[in-house]
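Take a look at this one; I'll ask things after.
Removed: one protein chain of the complex. Kept in place: all other protein chains.
Order of writing sets the labels: A, B and C. Residues in every chain begin at 1.
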């Protein structure tokens, strides 16, 4: 049984539940909250003298809190409920939607962003927000070398940050730093706008990451951050990548 | 036990092994053969009066033929070995490489294509070859509407065909029909070539599929075919898709 | 432009949007509706004389109906809105949750099922409901041969059906036919119940599929169905599979 004594003398860093699907709600600055289909991993550390972790204890904490709106406060509360002096690790992944207005026609349609809460409770409680943001990048070299045109592509920016900010802020920093942000509904005028803007604004994957780094460094709410981008380049069958992590 | 009598009176269409990894070799027109890491699914139909299929019988056929070079003939032989009057379904997926020479610098590098044999033995033996081909497409609308530039992206073309042809032929048809084919090694001159060629050659996903259909219809070796393309468009976070299946 | 005339004489089977994420709601027999994160593909056929499909027309239909609760009626309406005499294909995938009560402790926790609407509008409108149901299977051979124990595993049953039924019905048929249904919250007593029930009730993948086929054949609401199961068997690194499709 999980409570029994273990003689091997080996404490474990993490033990618990991986990848359970749950219908949850997440705080939304504009609408108050939004419903999400979450995927949750929930671990504690395990002392050397204990045989195992009770998955049902972790399930209870998840289940009994599943009606609360996820905020930094409710996530901290869930971590504290199961800690009992042990480290706690809680990761909650979900697709977060923002209603975006296209740039010329002004049509509103929801854009999807894969987001996550990544929480640790050790001596202190630490929460990272993570957002994956699809944007458009256009290659400066390809533009400079070619008589016309320039290869461009969808890129996925990943930002993680600690501090008093929200997903919308991280998403905005990525979108503002790309060759162009993208939109789910595009009229002909919107498509023209996005095409021309990206051509006027070429970015290597390194440029995109650096321009986001500058914005995050300038934001005094942000205590720590990590940025990467993966560009699914249209001229070969592999991706370009760059990353930066701040010193804490 | 699998051999025992079943009283429910329900014959099954397929029963067997799904997704086993095997190191195999595939016939290659240029090099004679190439080594692949294959993923194999291998089923037979099951008569209404039999309890189950012996997975070990299917494994034996796979294992004892694993040193042969995969060709239409060896695949037919494997299907016949396990049939015993039943239908047989055999699908073998693998990454197939072709050494491609870049268009200006002439540098050679291997390009990867996800390919498959899709075989059925019923009254007759039928074999489909499948190839997934990464190419570049550039949007005609975006080019026509914009002062400069045009959004473009990686697209994945899928071709299935029956007839006396090989993967290299299917891959060539897809690459010749795109805005531009793509290359793993690109010097600055190669990148300029690909960028300008794609700009001169805009294609909707529908154009790309239709231009491949024309080539496959004109090839008298091809008895049946299916084509689709998925364009990972750079201006929004979803894909454009088109498909065509020939009448047999 | 997409509306212009095409001279190649090749009609396409499908053209449109693949894999767009949307926040939608689905009818729920018990709660009235539930919020889902959907993934939508939406195609029409394309006449031989037309250049392309307007993605924005499909987006409009999606967007303007996104507040309606998804039912067979609203899905039919969306298909009809974009048809204009062409075939329409609409697939909507989402995770559907059912509150399940564990068998002994009676604890309630949400179980996730990957479900889909698969709709076609040709001469008639046809709608398939699809449900993927995780269950437990225990190998009859392993039980019969061994002095104690029997290998068992998670299996994923896929059912598609046409007719006046709902996801909950399909899910129930799969769960009632397995060695045991499974639960997200399991006390020790629940785990004992599931373990013993599955041992008393061994099923090959073929047995599981056949027992579901019998239930679907007996259900007069069901006009057509397809069933398969993939068993992630614990004694080797590949899966067992069986399938059955009804004649229409």
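Definition applied: contacts are C-beta pairs under 8 Å (C-beta built on N, C-alpha and C of every residue); 3 or more make two chains touch, one makes a residue touch a chain.
Keep in mind that what you see is a predicted model, and the values were worked out from it rather than measured.
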item: Contact set of the excluded chain (shown chains only); value: A, B, C
item: Touch with the omitted chain, as defined above, among C:112, C:130 or C:206; value: C:112
item: Options A:18, A:31, A:176 or A:221, residue touching the unrepresented chain; value: A:18
item: Hidden partner chain, touching residue among C:141, C:168 or C:245; value: C:141
item: Chain not shown, touching residues in chain B; value: 20-23, 34-37, 56, 59-60, 63, 66, 94-95, 97, 107, 109-110, 112, 184-187
item: Touching residues on chain C - with respect to the absent chain; value: 111-112, 134, 136, 138-139, 141-143, 145-154, 180, 182-184, 186, 188-189, 191-192, 194-196, 198-199, 232-238
item: In chain A, positions touching the absent partner; value: 1-2, 6, 8, 10, 12-21, 41, 43, 46, 51-53, 55, 140-141, 144, 204-207, 209-211, 213-214, 228, 230, 237-245
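Throughout what follows, only the chains that are shown with their structure count from here on.
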item: Graph class of chain-chain contacts, one of line, ring, star, complete, other; value: complete
item: Inter-chain centre distance, chain A versus chain C - centres from mean C-alpha coordinates, in Å; value: 29
item: Separation of mean Cα positions, chain C and chain B [Å, integer]; value: 26
item: Multi-chain contact residues (two or more partners), chain B; value: 141, 237-238
